[in-house]
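All protein chains but one are shown in place.
Naming follows writing order (A and B), and every chain is counted from residue 1.
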Amino acid sequence: MSRSWMRLRSLRRSAYRQVGNLAKIVTDVVCPFCGTLCDDLEVALDDSGEKILEVYNACAIGAAKFLHSQAEDRLTRPQMKQEDGSWKEVTYDEAVEYTAQMLIDAKKPLMYGWSSTSCSAQSVGSELGEVVGACMDNTATVCHGSSLIAVQDVGIPSATLGEIANRADRVVFWGCNPAHAHPRHMSRYSIFPRGFFTGKGSKSRKMVVVDPRRTDTAKMADIHLQLEQGHDYELLSAIRVAIRGEKLPKTVAGIPAETIYEVAETLKSGRFAVIFFGMGVTQSLGKNHNIDIAIAVTRDLNDYTKAAIIPMRGHYNVTGSGQVWGWQFGFPFCLDLSRGFARYNPGDSSSNDLLIRDEVDAAFVLGSDPGAHFPVGSVRKIAQMPSVCIDPHITPTSAVSKLHVPVAFVGVEVGGCAYRMDNVPIETRKVVEPPEGMLTDEEFLTMVLKRVKEMKGAA
Amino acid sequence: MTDYIIRNGFVYDPVLGINGDIMDVAVRDGKIVDAGDVTKATEIDASGMTVMAAAVDIHAHVAGPKVNVGRNFRPEDKLFNCNVGSGVKRMEAGFSVPTTIRTGYLYARMGFGFSMEAAMPPLYARHTHEEIVDTPIIDQGALPVFGNNWFVLEYIKENEVENTAAYIAWLLAQTKGYGVKCVNPGGTESWGWGMNCETVDDVVPYFDVTPRQIVDGLIAANEMLGLPHCMHVHGNSLGEPGNYGVTLDTLKIAEGHKPNNEFGRESVLHHTHLQFHCYGGESYASKSFESKSKEVMDYVNSTDNITFDLGVVTLDETTTMTADGPFEFHLSHMNSLKWANTDVELETGSGIVPFIYNPKTFIAGAQWAVGLELGLLVKDPMKAYVTTDAPNAGPLMRYPRVYKWLMSAKAREDMLNNVLKYGDSIRARCYIGELDREISLYELAMMTRAGPAKTLGLGHMFGSLKAGLEGDVAVYPYNPESDTDDPEKIEYAFGNCATLIKGGELIIKEGEVVSNGRQKRTFWVNAKTNENPVVERDISEKFKRYYTVTQNNYTVEGHHYMPNPYVIEVDATK
Partner (left out) sequence: MPEIEINLISGRTIDQGVSMENGKEKIAYRNACGIIELDAEEFKKLGAYRNTNVRVTSEFGSVVVKAIQATQGPHPGLGWIPMGPWANAVVDPNTYSTGMPTFKGTPVKVEVASDEPVLDAIALITQECL
């Protein structure tokens, strides 16, 4: 009566279950949308196993991502923009050739994105960037870059999301709106779970929301601090003062002193406090300093109770991109590899600054859409230079690029590792096959790398 | 595969009892063979040089989540510490927390063939493995941490050794881990509530077990399974003045446990970075602090089932990182530098704080002394392994400097007289001034090769030049007859090996890295146990209710996490 644990695992790992005679259900599917990285989705396929019928457990956005991947009008081959602005289909080989030549010809290409793809693809991309001497940046540059800088200033006392679910009884959402941006965050991790030491679920927690708008998240809070927009630093500083029992002026950032004292007392009196924060603080004036002081509040709280702080990362694998670059180059974003070693200097080696100052001369975009999410002045620069957009979708970026290379959807049509907002790595699953003949990010990058090495060798 | 014959070096191999004889060493098809068995081999001239089996690191933090926090939150660690890529070499960066690429090259330049990542949080196992894949050349394994794991705490509370063992076996298979690491037993779980366990009899909140029970239970489970490596502990109260009593209490738990394995391992308890655990006194001031290395070593020397590594302080600016969360919190309050912490659901925690061991302070010098004393006071060098607990007591690249201090009384005198500001107080409060022992090359080979390989249960593969072992050979530009005049020559030679052959492949040729290695392996241990429905049910319950990943998404598998696995099978079903 003995058997190995390995075999035991493989028996129960059957990720497919049969439903009736028709659909089959793929279980434990990981959602490749946001940094919440839910891993309990179930996807119903038709009996051929090729078509996604339904997506269970996902939020509306996650479901849309899976279902849209099979849209009838999806692009399946690269297209090159013609002189007259029209698009012409080209082969992947031609696309590889154009991309490799563009990267070789450029003095200082920008290789941007890297957040909606797997770590293996990021790793190949890193080597490619190293060989061509690129500036490499990921979407943190317009998202939690401020937080990464702040962590370099003051560190970060943090925890995994399961620690929050099992222990936290004081939960703060600062400048973030999970009801819209991370729709399952509160039910899976932060407010509603009945954890090991939080058996009463939401009843065992006090919820504080800090936001200039009365957001759908704020509407659920025990306390909503509707501060004046852009005054986060002042309010956080006031909370530090209040935690120490020192005197405050009558109002700070539009919030009465009594309320601030009440919030400080609420946090101190908990067994485990957590602050989640988002774009409201990273993108407002003050930027990294707002995060510095939010982290300082967390440090201070640890002198009275236990406290952690967690950034609400956006793309499902922006975190992984920072990790891969961390171990290969030592920095999480804003990499300048053009001198043969890695330099890091946000404000100088960051995408928007490079573009606005005309310091890069080609744009390679993968796994992100700067066309939609950069200020338009930066997008204009991309439009003026040789450019490649590698993205399954048609996007504002692909619209202004010279070459658009559609690829398989990571997490839907190909697996690969992704890092959750708390840095926990989870292997995404392949649910269906990509359309016939389509390449994955990693395959395309590998071909470009090989071609670039050939060209460099010949030169 | 090319065969190699390394001619006329001074060969040191304690396993074979070779002590500096001038001999030839041969490698064929990736393995060591008798020199007479190769015919068309490429010749490497090692005359006037030292030849050893490649070194084995039993404890270093070089891959995984907290290492990467250290890299990403310390851009200053890269300042003036970069190498441009050239030839086959990719770009390198970082001093105390090097990039994975640099870690691989550093190990190669120092003549290493194997490194054990000292602490892998199970939930983050994929991350550790991704970094291992991107670390060139050396073979690696990783030790998952168990000392604060809820399953372990619950089973041990009920004295359920068999269930503990079954759970360990399961977790090793899930995370592709190598053995049992235990960091601040009970203390890190307490840290979940901002508390700690400071002695072996402090009780863990809610779980109601003590560090003593945890260490005892993990040793018992480890031997029940017959794993290649023994239970690997970082005891309670690391770094606290007066902690040596806690250390002795921890070590004494090994009494009554016997090694049970088929790998030739004799130890049941490996105490890591023992330097941090041998402090007397009540504060860090020179009036109070004192070394208790002798008291601890007197005990260790009297046992036959305990091994340890040194954790020598190298007096650098470095980055501390450990699964001992409460310690790092404490440290951040001492030096007021940036502090990162991650508590990991149901399993463990960790903290990271930069630290400057300033030779102008008494305490840094005293810590330096304590670490070296342990290496100089050990009777049997097969029990004591050279580490810096990299990067905690010092960066990985400082190993050769530690060898120099161990091998040269002159180098130590120079430190005490000319470098350390409080040399006299350090002589007064520590044992270093009384010790004139100089570790020989033969003993160094025990402390860096034969010993760690044996305690990791890898003596059948690494640590010696015996025919049949892995073809891992290092040649150092050190002439044991004529280079004894200047201790600096030791440091230079052991940081710049002239030749490294790893798994039969030439990695360093005439001092230059010429290959990124084609067959780097990840080692893990697959222990077969009897079916255990209790543990099976507990696992499934915990995943349903308390983990934030599903059980099916916990398992590390896939080519990209381990392109070249080396699995050690253990049968614990009897």
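By definition in this document, a contact is a pair of C-beta atoms (placed from the backbone, for glycine too) under 8 Å apart; a residue touches a chain by one contact, two chains touch by 3 or more.
This one's a predicted model, so the numbers in the text were calculated from it and none came from an experiment.
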Partner chains on view for the chain not depicted: A
Selected from A:V172, A:I293, A:C334 or A:M421 as touching the chain missing from the view: A:C334
Contact with the hidden chain (one of A:K268, A:K287 or A:K430): A:K287
Chain not shown: contacting residue from A:T27, A:S118, A:N352 or A:S368: A:N352
Touch criterion as defined above, residue of A:T27, A:T198, A:T215 or A:S321 at the omitted chain: A:T215
Option touching the unshown chain, where A:Q79, A:S126 or A:S146 are the choices: A:S146
For subunit A, the residues touching the chain missing from this view: 33, 59-61, 64-65, 68, 71, 85, 141-142, 145-146, 149, 177, 179-181, 183, 212-216, 218, 226, 229-230, 278-280, 282-285, 287-288, 333-334, 346-348, 350-353, 356, 369, 371-380, 382-383, 393-396, 399-400
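The criterion applied here is as follows: only the chains that are shown with their structure count from here on.
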Averaged-CA centre spacing for the pair subunit B and subunit A, given as whole angstrom: 34
Complex contact set, residues of subunit B against subunit A: 63, 65, 67-68, 71-75, 77-78, 82-85, 90-94, 97, 99-101, 123-124, 126-127, 130-131, 134, 150, 166, 169-170, 173-174, 191-194, 206, 329, 332, 337-346, 352-353, 526-531, 536, 545-553, 555, 557-558, 560-561, 573
Residues of subunit A defined as touching subunit B within the complex: 1-6, 8-9, 12-13, 15, 27-28, 30, 39-40, 119-120, 123, 127, 130, 148, 151-163, 165-167, 188-189, 195-197, 271-272, 299, 302, 305-306, 308, 322-324, 326-332, 337, 339-342, 344, 415-417, 419, 422-427
